[in-house]
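Below: one structure, written as structure tokens.
With one protein chain removed, the remaining protein chains of the complex are shown where they sit.
Chain naming follows the written order as A, B and C, and within any one chain the residues start at number 1.
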Amino acid sequence: MGKGRLEAFSDGVLAIIITIMVLEMKVPHGSTPEDLKPLIPVFLSYVLSFINIAIYWNNHHHIMHTVHKVTGTVLWTNIHLLFWLSLFPFSTAWMGENNFSKWPVALYGFISMMAGIAYYFLAHRLAAIHGKDSLLAKALGNDKKGILSVVFYIAGIGLSFINSWLGFGMYVLVAMVWFIPDRRIENKIN
Amino acid sequence: MGKGRLEAFSDGVLAIIITIMVLEMKVPHGSTPEDLKPLIPVFLSYVLSFINIAIYWNNHHHIMHTVHKVTGTVLWTNIHLLFWLSLFPFSTAWMGENNFSKWPVALYGFISMMAGIAYYFLAHRLAAIHGKDSLLAKALGNDKKGILSVVFYIAGIGLSFINSWLGFGMYVLVAMVWFIPDRRIENKIN
Amino acid sequence: MGKGRLEAFSDGVLAIIITIMVLEMKVPHGSTPEDLKPLIPVFLSYVLSFINIAIYWNNHHHIMHTVHKVTGTVLWTNIHLLFWLSLFPFSTAWMGENNFSKWPVALYGFISMMAGIAYYFLAHRLAAIHGKDSLLAKALGNDKKGILSVVFYIAGIGLSFINSWLGFGMYVLVAMVWFIPDRRIENKIN
Partner (left out) sequence: MGKGRLEAFSDGVLAIIITIMVLEMKVPHGSTPEDLKPLIPVFLSYVLSFINIAIYWNNHHHIMHTVHKVTGTVLWTNIHLLFWLSLFPFSTAWMGENNFSKWPVALYGFISMMAGIAYYFLAHRLAAIHGKDSLLAKALGNDKKGILSVVFYIAGIGLSFINSWLGFGMYVLVAMVWFIPDRRIENKIN
């Protein structure tokens, strides 16, 4: 079974998620800079989610590049990832509109964590199919980055209840770690 | 005529349907878990529809994989399927926002049933074009699964008026039956 | 220059237009069939537009199939078509929400007419590039269907001010004429 449509469908869903999030940035009625001020947290929240979705697209691109076989299980593991990513517009808006208060920040962390776990499943399912000598399996290795980001999200959720900006800081940290495309794979390829 | 654009257009429409449904999950004004509570039925409704659309994408992927010829009739049979699927965001939201009360649950069943019938038409139209010895025709066989799910949807609509959760239960049952990608085709391929 | 991205971009835009129109069908607050009643004209309007956009996709598919060369002018002629089609969600909603009253019906006709003209330009631009002996040029011929549908839209706009259902009837008529995919091209191919 070809990986073409899986890539096309995933690209479609990711493109829509990344773009419709902007619809949650409601156009203010007034026309002065003051009217834009309440949108600053919404915008900040949007920027983080835009980068996060872009990272997922980027890394999805990378792991799929090494893949030859796609099974029914892979299709569903991929859909499971897309499900959690589809909740980003909601949690992004809730966090932004409530000025980064604790519960919305914690929910954002929870959904990010679930997406992280789903990505971990997808990457390791693909690696398992292709065998432990495959490019992907070697590139993932013990996957410190994948495990660490889930741990960081859990920490971020906890920290949100102490100070929600600490939670938000943890999410930014994870994004920074992943910002660099998966060099592990790029290195193995080159 | 190539099947490429039919797949691309269908993937696009399905990707948009599955993603814009989340826009019906309106962001609450408050920032506590209590503010999320009224969204639980909306979320439940969203999860079922997400899985349903994913199943359609998955099975569409499977039947198209075996197909070589696409006629004008196939294009329209496919658009007919997409039409009923395009009504999922509406019926999902109506069902969720009304806390699974009888009429919205019945409408959800009706639209699911129509989509089921439309999928049946598409699969059997394709099988007819490729002849009764084709991979697809053999894989479909007497298509118990296709017929049964329509019967279950009809039962679900009826049950909605006794207890709407029974109706909902029937829809979940159909989703569970289809959750497993069409092994019939996978088996014939391998 | 390849026609691949032109097709991909057009498919994307058409898939989004056909799908977001459903967002204009606002979910009612009540949960009885009576609450759905005011949506009947909106739904009727949606069905017509869904079929219209599907026809454009279908015929776009057909004319592009015969095409080898794509120039800068073709790209813009195509974007011009997409522009008028992008106004369908707006005019569909205005017509539906105002229960097919005269001005919204007339506007719907105007936008349909402009899209019809834009499609005529695109088809004939492509035919001109490929020469009068090309498959496309022969298939278009004197293009009675293209010209007639513009004439019918003009008639529909006029009739809207006498009785808006007459106008609507004309638009349905044009859709019926085009419903059959462009046999002219199919015949030349086979």
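The criterion applied here is as follows: a residue touches a chain if its C-beta (ideal position, glycine included) is under 8 Å from a C-beta of that chain, and two chains touch if they have at least 3 such contacts.
Predicted model only: the values in this text are computed from it and were never measured.
**Q** Consider the whole complex, including the chain that is not shown, and state which of C:Ala8, C:Ile129, C:Ala155 or C:Leu173 touches that chain.
**A** C:Ala8
**Q** Of the residues C:Val27, C:Leu48 or C:Ala93, which one touches the chain left out of the display?
**A** C:Ala93
**Q** If the missing chain were put back, which residues of chain A would it touch?
**A** 7-8, 11-12, 14-16, 18-20, 22-23, 25, 27-33, 36, 47, 50, 54, 57-58, 61, 65, 179-181, 183, 186, 189
**Q** For the chain that got dropped from the picture, name the residues of chain C it touches.
**A** 1-2, 5, 8-9, 12-13, 15-17, 20, 23-24, 72, 75-76, 79, 82-83, 86-87, 89-90, 93-94, 97-98, 101-104, 107
Assume only the chains that are shown with their structure count from here on.
**Q** Work out per-chain C-alpha centres and flag the one nearest the whole-protein C-alpha centre.
**A** Of all chains shown, the one whose C-alpha centre lies nearest the global C-alpha mean is B.
**Q** Distance-wise, how many Å sit between the C-alpha centres of chain A and chain B, to the nearest whole number?
**A** Each chain's C-alpha centroid was found; their separation is 26 Å.
**Q** Indicate the whole-number Å distance between the mean C-alpha point of chain A and the mean C-alpha point of chain C.
**A** Whole-Å distance between the two chain centres: 37.
**Q** Would you pick out the residues of chain A that each touch at least 2 other chains?
**A** none
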